[in-house]
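Okay, so here's the structure we're looking at.
Rather than the whole complex, this shows some of its chains in their spots.
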Amino acid sequence: MNRDSIKDLLLKYKNDELSEDDMLKNIEELPYSDLDYAKIDHHREIRNGYPEVIYSEGKAIKHIVGIVENMLSKGEENILLTRVNAEIYDALQSITKNLDYFEEARIIIVNPKVKATTDTSILVLAAGTADYPVAEEAAITAEVFGNRVERLYDVGVAGIHRLLSKIDVLNSAKVIICVAGMEGALLSVVGGLVDVPLIGVPTSVGYGANFGGLAALLAMLNSCASGSSVVNIDNGFGAGYLASMINKQGGIK
Amino acid sequence: MNRDSIKDLLLKYKNDELSEDDMLKNIEELPYSDLDYAKIDHHREIRNGYPEVIYSEGKAIKHIVGIVENMLSKGEENILLTRVNAEIYDALQSITKNLDYFEEARIIIVNPKVKATTDTSILVLAAGTADYPVAEEAAITAEVFGNRVERLYDVGVAGIHRLLSKIDVLNSAKVIICVAGMEGALLSVVGGLVDVPLIGVPTSVGYGANFGGLAALLAMLNSCASGSSVVNIDNGFGAGYLASMINKQGGIK
Amino acid sequence: MNRDSIKDLLLKYKNDELSEDDMLKNIEELPYSDLDYAKIDHHREIRNGYPEVIYSEGKAIKHIVGIVENMLSKGEENILLTRVNAEIYDALQSITKNLDYFEEARIIIVNPKVKATTDTSILVLAAGTADYPVAEEAAITAEVFGNRVERLYDVGVAGIHRLLSKIDVLNSAKVIICVAGMEGALLSVVGGLVDVPLIGVPTSVGYGANFGGLAALLAMLNSCASGSSVVNIDNGFGAGYLASMINKQGGIK
Amino acid sequence: MNRDSIKDLLLKYKNDELSEDDMLKNIEELPYSDLDYAKIDHHREIRNGYPEVIYSEGKAIKHIVGIVENMLSKGEENILLTRVNAEIYDALQSITKNLDYFEEARIIIVNPKVKATTDTSILVLAAGTADYPVAEEAAITAEVFGNRVERLYDVGVAGIHRLLSKIDVLNSAKVIICVAGMEGALLSVVGGLVDVPLIGVPTSVGYGANFGGLAALLAMLNSCASGSSVVNIDNGFGAGYLASMINKQGGIK
């Protein structure tokens, strides 16, 4: 319910086409239901033109298919599913063939539609080869939301020259996502080289005293480099989404 | 050392005012010391006009005084010291009277100088009264770096109506800092209400199974709200610095 | 052994049908064995009419079948088994067809029998889709014990309007169960909206720094909302049982 | 803002004493501000007749004094402050002499006023002498909220006969609070003896591998006794408040 439909109600009440009781009921329901729901949805649609994202892990396949069917029936485009697998991909193909599957990033986009892209770019760094899936989840998420994305993988601090040789790339990004497992030192080093917002994504890559990503998480949280913050372990989507928000603040308006 | 001073060196070398050996020595030192050092400094100076920040906790007072004296001798302005106490304030007064002391935020600014301020604003939310010092550390940091800052304190989720009644304030911010101890739920709720970048600052406020801020930290990292990230426990400065970076990307250029 | 059988013993002793030694032996055994055992069992039967609940996880199937057979032989009704799976269901069908299987809630009821139901109701909230199995375990447990149960699922704080739009439902419950994984913020928000006893059930739903439900558990324990307490991670049964106790205190007597 | 004041607005709008724009503005603000705020407050006042509770730990004394002064100016009675110390007590005496100080329970009640008390009672159990402060915090909280409270202290499981000899006391309570540090086994044992709601309060009493109450907390969460739940470590107030809610459901209406 938007401002105009409220005006209609007010007019009807004034013209005695609506009783005082009904008018009161409408007013009382406004904030909690449609208007609030609509506000957030419109907000979301207006800004990036995408419906709700479906986090697939832990959901039954039949539920996932049901949700996508419902959204398709409303004509939604660029429906984003994260943490998918081949089984989900197969199931979805039974209802539509119009979908892109990024296997490594575990992402599916239903009804993909090309969008205008930002001038400024998001840079996604990955420390090692094993961090690729999470890095790709971040990169593709950002691309789906209409951002230009640069990738720089396998630039862990153990071979810091590879990182230093790309300092121009680092400096030209508007926001940088650092994906790193093991000791997660990449965030700190990058933070000392550039002056743009940094989003750290600790990964569960590692063994022994890595404790499922805890080592990288703690290291990133304790980074002495200013301008950085951290998302949950392996949360590539969260980093891509936040980076998109930041990237679009200056470059699109 | 900047590009111009390198040009000078090259010219001198060409004119035989500089030997090959000296030229080689200068070149070899360039990237690692002066040029690199200068690049970062200039970068920093050009963008926000502030020298290095001094994190005071754990440093000897004589060292802090020494660093500030050195910076004053170079004419630095708006020197920012975080995590200070009354003892540090007293010691610094022996070398200069030109300083502002924000006791609750544990911040001192030496040679404070009024700066132009951004049009867009950073909103700092604090869940409870006990989160004030950390919230103020974030807010004043952001102000020192030239940002307009709004404050909304004591809006914890236990009284969610206070938060909901300020939804316009939430929506008008360009970036929001959420400072919360206990269970840190504020970040998730705010994340569901707005579509701007959110920076969570878990605080060590609480008792029992709070474990020094661990409860709030884990809660914020696991927030199901998109567009948020987290800094270290009690790290108000880090949040203020990152928020400033994000806020300035669109509003100043 | 009840009061009457003790009277019999005393009479026999007085009439010299029982020696002093035998009488002493009987007295010494009284509290520890039958009388105590009987008291607790009767207590349980009288109040809610259900035998012991069988927690199935970690028990051999043959043992589970054996226990149920034994209870059936005594004519027990509404025998409740929790944490069952399809294999257990198949095994039980070999001894009786009179059983209800709630697959998602992992509950079986043998010899189900309709009971009178409370006037007041228990409300079960679930933050997300993945929390359904635990929420259903709580809801069905409460129903089996004769409570009226309302369900409100997928009302996580990231979309708080959905929760706010149901505030009448929240306020009409006599006790509320909050099932939530991730950051578990639902408990705090609900606690700020209503004034009824709240039982938090953290779930192991989540990833990364969720650490098997630890994040939600700590968040719920640290909730700043009054009137709430917490059961073990994923312990839907425990929440349902406690809610039933509370709900029946006022509504049945 | 209540229903009547909304009616007034509607009337004014109909009579053209209020412009459409102003009417729209009023409607949009309704749910988030006064009405919502008022609803919760009245709810609280109507049910138990007490204003907000002040958790004193971590708050500046001047702030605590300020809050109490404000509440006194509105004529509030039975203002409850928890986690106080002698210093706070001294400071409060400068603004009013009408206060009760429970030193061991670390509670102050300003403007205390005798209230009618419930017929049913809350039983507070404490395992050891060192658990007294937390137990008293729970007991006095419950008394302040108008409940009859029974106390049974030093009944730890190492001397289980002391507990067993009081089984009548256990069975006559409407809700039981179990306060225990060390291994927190009291909750499980009591849970096996009675069929009333149990609230466990793990305390930080202990040493070595107790880890500040973690041992008791985990033990209580894993209790195999049905009908129990747990509050935060040392959270006597939370237990007393919840117990009051439960106790009043049946006994007062």
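Order as written gives the chain letters A, B, C and D; numbering starts at 1 within each chain.
The definition used in the following text is that a residue touches a chain if its C-beta (ideal position, glycine included) is under 8 Å from a C-beta of that chain, and two chains touch if they have at least 3 such contacts.
Just so it is clear, the model here is predicted, and its values are computed rather than measured.
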_Identical protein chains in the complete assembly, only 4 of which are shown_ = 8
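In this text, only the chains that are shown with their structure count from here on.
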_Using mean CA coordinates as chain centres, what's the gap between chain A and chain B in Å?_
26
_Overlap residues in chain C, where contacts from two or more other chains coincide_ = 159, 164, 192-193, 208-211, 221-222, 226
*May I ask you to sort the chain touch graph into line, ring, star, complete or other?*
complete
*Interface residues, chain A side, partner chain D - complex*: 3, 6-7, 10, 13-14, 20, 23-24, 27-28, 30-32
*Flag every residue of chain B that touches chain C in the complex, lowest number first.*
127-128, 156-160, 164, 182-185, 187-189, 191-193, 206, 208-211, 214-216, 218-226
*In their complex, what parts of chain B are in touch with chain D?*
129-130, 159, 161-162, 164-167, 205, 207-211
